[in-house]
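Quick one: this structure, given as structure tokens, is what I'll be asking you about.
Yeah, one chain of the complex is gone here, protein chain that is, but the others are all in their spots.
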Amino acid sequence: MSFFEARKAAANVAMMIVTGAAALLTVGVLLFILGYLVWHGAHSLNWGFFTELPAPVGETGGGMANAIVGSGKALAFATLVGMPVGFLGGVYLSEYASSGAAFVLRYVTDLLNGVPSIVIGIVAYALVVKRMGHFSTMAGGIALGVMMIPIAVRSTEEYLHSVPRMLREGGLALGRPKWRVIATIVIPAALSGIISGVMLDLARVAGETAPLLFTALNNQYWSNGWSQPTATLPVMIFTYAISPYPDWHRQAWAAGFVLLMVVLVVNVVARLVLARKRHVVVG
Amino acid sequence: MGMTESRPGFLGRLRSGDGIARAVVLLAAVLILLITAVILGELIVQSKLSRHEFGWRFLVTSTWDPVAGEFGALPFIYGTVVTSALALVMAVPLGVASAIFLAELAPRRLSDALTFLIELLAAVPSVLYGLLGIFVLVPILQDHLVPLLKSWLGFLPIFAGAFYGVSYFSAGVVLSVMVVPFIVSVSREVLLAVPREQREASLALGANRWQTTRRVVLHYAARGILGSIFLALARALGETMAVTMVIGNAPRISKSLLAPGYSIAAVIANEFTEATGELYLSALIELGLVLFAVTFVINGLARLLVIATVRKGGAPS
Partner (left out) sequence: MKKMVFPFAFASVLWSATVCAQTLVTGAGATFPYPIYSKWFNTYHKLHPQVQLNYQSIGSGGGIKQATEGTVDFGASDGPMNEKQLAEFAQKRGGQALHFPTVLGADVPTYNIPGIKAALNFTPAALAGIFLGHITKWDDPEIAKHNPGVALPKKDIVVVHRSDGSGTTYVWVDYLSKVSPEWKSKVGVGTSVNWPVGLGGKGNEGVAGLIRQTAYSIGYVELIYAVQNKLSYGKVRNQAGKFIAADLASVTAAAAGAAKSMPDDFRVSITNAPSAAAYPISSFTWLLIPSKIADAKKRQILVDFLKWMLHDGQKLTEALSYAPLPAVVVAKEEKAIGLITP
């Protein structure tokens, strides 16, 4: 082997080692993070966490029952706000828009996607909280819903787009109106993708804290209805984590665990939904 | 899309339901445009007071004095840029190298499994990274890593001064961990999109894996990888919670990375609900506008770059 060839071979080996090490480090760090969150969080859980309301400041005990429900309510409202608009927008982009209109809508959707979450919070405060005259679950839900829209649009469009033209043309050839073809043929064909997109979208906004700071505020009690301030898991984690009370720290970890589990489970299920459908369509 | 509607004529379309369907989806599209316009509009309108008061000076003044009514964005812009740059310096080599391994070297199933895991981490909420930052990272930095760093590189001005745990450096490390999954995921996709013919041709000419990767694959994928970096940058710039929990909340500019600092998103999160006085609030909103403008540009560049590469990669369009 000439010197040149030896150098090539050495570089080859070096590359394998370096990139392999990098991948190992990346995966290692990320595994550590997941593992630590899971271990420490699970350790910090107790039954009271799920059933009790927060205790007064400085006292130990209490839980985040209201925050769990509050998060659920805010996300439900967000889905109600964000999903229809995002889904229908995606349908428009994929099935109806002219190329000029599509370009504009995609551009604007990208713009919306790029708005930092804290800025969404500011605008939701100015437009919803101030107008309504109080902080509320609804305001939080609107902020989160707006954040859901761009991803819903993009993923709906992507999955509708991937439905083969043949299916559409077949339906139209049978004399069906366009909307029927879309509703009964195209959308169902893309359904698993759309559903998985919704789930991923939801999992993403479930952990958002910044938009909730100025909209849902927080609440020691159960929040009734939609127009009262409410406790939510991310805000509680933030508040408790930066406090000096060890019991609050424990509860922050517990809440982190719950939030993480929800997000991870939804993510995994979403991907499974997608994977399963892929196998079916290929045939 | 090549699909025409069933019955021609406006009434025809209406009767068949197509008119309504079209109207509904058009409404959704218009709503999206409206929402975005309103957000942008609010930012511009509410920051008017501050913009008129300070003009372009706002971007280069470093005083943030609510008592005197003097507001300058420089410390926050500096902190945002420094922490994001630091994050990239750490995440890019790690992320791109990992992506190369996963795309070129690892067996497909291992690669898929690891990628799945890494993408799962992109889903971890940022407040949890903040939690880890405060309770795990900062103590590790304080007790082990930073003393080591200072003993080797303490002579450098960027590592000068005392370390209190909360700092630009801590925020940079947390951010780098948060953006690595994006870089790995997108870079890997981009690398996989490089057509096999290119690789095979290179190998046929006698190049080995390393040369093929370096000269051919990376060259091809460079724009896409750059796009992934911009994507990561946009994420880092807008990150609020994890940063505010470990950066130190000090509106000052320091040469040392070990000093406490502030970022745009963090100051808005901390001071927004209590900004009394119209000018104070307006200044904070102007900061929001600045952040939005920057992330918009970066996102736009990212999208262009990623699309350019994936399309070029020969995916059937």
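Chains here go by letter, A and B, matching the order in which they are written, and residues are numbered from 1 within each.
Definition applied: a residue touches a chain if its C-beta (ideal position, glycine included) is under 8 Å from a C-beta of that chain, and two chains touch if they have at least 3 such contacts.
What you see is a predicted model; the values in this text were computed from it and never measured.
Colleague: Which of the displayed chains are touched by the chain that has been omitted?
Modeller: A, B
Colleague: Just to verify: which one of A:218, A:232, A:251 or A:267 makes contact with the chain not shown?
Modeller: Spelled out, the listed residue whose C-beta touches the missing chain is A:218.
Colleague: Determine which one of A:16, A:38, A:65 or A:242 touches the chain that has been left out.
Modeller: Hidden-chain contact among the options goes to A:242.
Colleague: Could I get the residues of chain B that touch the absent chain, sorted low to high?
Modeller: Against the left-out chain, chain B lists 63-68, 70, 138-139, 162, 164-166, 244, 248-251, 260, 262, 270-271, 273-277.
Colleague: Counting contacts across the full complex, list the positions on chain A that touch the omitted chain.
Modeller: 55-58, 129-130, 133-135, 217-221, 223-224, 228-229, 242-245
In this section, only the chains that are shown with their structure count from here on.
Colleague: Sort out for me which residues of chain A touch chain B in the complex.
Modeller: Spelled out, the residues of chain A in touch with chain B are 8-9, 11-12, 14-16, 18-23, 25-27, 29-31, 33-34, 36-37, 84-89, 91-97, 101, 104-105, 108-123, 125-127, 146, 149, 153, 165, 168-169, 172, 175-183, 200, 203-204, 206-210, 213-214, 234, 237-238, 241-242, 249, 252-253, 256, 259-260, 263-264, 267-268, 271.
Colleague: Quick check: in the complex, which residue numbers of chain B touch chain A?
Modeller: My answer: residues 1-7, 16-18, 20-22, 24-29, 31-33, 35-36, 38-40, 42-43, 46, 93-95, 97-98, 100-102, 104-106, 114, 116-118, 120-121, 123-128, 130-132, 134-136, 177, 180-181, 184, 208-211, 213-214, 234, 237-238, 240-241, 245, 265, 268-269, 272-273, 284-285, 288, 291-292, 295-296, 299-300, 303.
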